[in-house]
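My questions all concern the structure below.
Here the complex is missing one protein chain, while the rest keep their positions.
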Amino acid sequence: MPSSTTDHASRRVIGARAALIWGVIATVLVTVASVGVFLVAPEDADQGAIQRIFYFHVAIALVSLVAFAVACVAGILFLRTRKLRWDDVSVTAVRIGILFSVLVIITGSIWAKASWGTWWVWADPRLVTYLIVVLIYAAYFVLRSSVDDDRRLRFSAIYAIVGFVSVPLSFYSVRVAQSFVHPVVFTSGGANMPNSMLIWFLISLAAMLALFIALLEVELVGRRTERALRALTLRLESS
Amino acid sequence: MSTAVNRPRWTRQLAGLIRKDLRLELRTKETVVAMVLFAIVTLTIMQFGFGTRDDDLTRFTGGLMWVTLAFTAVLGVGRSYVAEREQRVLDGILVSPVPRIVLLAAKAIAIVIYMTITELVVIPVVGIFFVKGPYWDSIGWIALVALIANVCIALSGTLFSGLALFTRARDLILPVLFLPALVPVIIAGAGATHAVVGGPHDMSEYRGYCLFLVGYAILFLLVCIATYDAVFDD
Partner (left out) sequence: MSASGVGHIYGERPAVADVHLDVAAGERVAIAGPNGAGKSTLLRMMATLLRTGTGTLTVLGEELPGGARRARCGIGYLAHDPLAYLDLSPRQNLQVYADLFGVQDADRRIDDLLDRVDLIARADDLVRVLSRGMAQRLALARMLLHGPRLLLLDEPHASLDAAGAALLDAELAAMRTDGRAAVIVTHEVERIASVADRLVVMRRGRIVVDEPVAGRGPAQVRARYEECIA
């Protein structure tokens, strides 16, 4: 137990305990999901072993969208309240979202190589849209690093909102174009999977979600600690 | 001394701002002339960039036209706030009781006008340069999709140029912000053009793309309304 109340309060603000708990949950879930996906889940009749990448590929894809949604909501909250912690959440979520999107492209590319024999397929809407998504959110950091102070926070929040509007537009435009050029709509993996596959898919989805939350919490702890430290330094300097 | 102020009407503010931008443009003619020349140069480069001596680029009409228009849009949008920035007038505008969304609307309307003038040149030139086959029959359809796309370009463009205005290296930042958001417009514009040029007239495809562009414009309009206050809210 912390000895003084201020110590207790500052620990709660920094939130190290939540990060620890989510870290444990994420570790357990990712381990379970990996074992399940690679050893337990049934082999796909058509595609063979490579189909196993689908569990992570799709789960990561969905969670990266969650990350961008979190960034957008945090951006809205920042503009409303002007509280720094919402900027922290927003920028961290974008960073993790980009990381996950790059993983989507890499796993998708591996899958494309195995299924179609080439690393890049413009006809695969998921690869193409995630490329656009990465470009959209890479610009977030370009913008962020070229403005200062209040504007940096405000513009980041605005861009997190605008970016999240661009995402569905990109998805949809790529799919609309795809549907005209290739009448057969790609549904990678297929919607009708047997229950034995569905369970493992849901577990990997939960694992990725927990991983996202854990990464978010850890990064937030770092940012809060750094800010508390700077505030303390300033106070010491001025006294 | 008389205080001759009412609550100002936004229609008058909007008209005043647009009149001002057009007056400045008529006097200097910097933006539109540069845009048109840039577009023609880009189209010329495209011919050589494809590395072919074949005159018939009909298959690529949509792509050629919309890539050119997108780059030209970046150029034009980048000029949006040049007068305010270089002549340091922005503070004067911002201390006036003008809703920020009216500022956006005025700039967006100016961009629609500049883009339309550019397209009046680009669309015929694309036909002359690249298309061997029926083109002039569909020119009305191309003009229509271009007009809808202009609204999309103007709305997202003004939002991004407002952000880029306050950044370091703003001329580099703008394309990085703006072009990824333009990808859907390029896809839809090129798709719609492709649907009516060269191949079989596929009007359902054309309509699909136009509807998509209308959706894009509506979404960005909502985002602009929601966020534009915060751009100038120092």
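A and B label the chains in the order they appear, each numbered from 1.
Keep this in mind: a contact is a pair of C-beta atoms (placed from the backbone, for glycine too) under 8 Å apart; a residue touches a chain by one contact, two chains touch by 3 or more.
Because the structure is predicted, anything quoted here is derived from the model rather than measured.
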Pick from B:40, B:67 or B:94: which residue touches the chain that isn't shown?
B:94
From the list A:17, A:83 or A:230, pick the residue that touches the absent chain.
A:230
So which of B:24, B:40, B:67 or B:139 would be touching the chain we can't see?
B:24
Had the left-out chain been drawn, it would touch chain B at residues 1-9, 12-13, 15-17, 19-20, 23-24, 27-28, 83, 87-89, 91-99, 233-234
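The rule is simple: only the chains that are shown with their structure count from here on.
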Chain A residues within the chain B interface of the complex
79, 132, 135-136, 138-139, 142-143, 146-147, 150-151, 154-155, 157-159, 161-162, 165-166, 169-170, 172-174, 176-177, 180
Across the complex, what residues on chain B touch chain A?
156, 159-160, 163, 166-170, 173, 176-177, 180-181, 183-184, 187-188, 191, 195, 202, 205, 208-209, 212, 215-216, 219-220, 223, 226-227, 230-231, 233-234
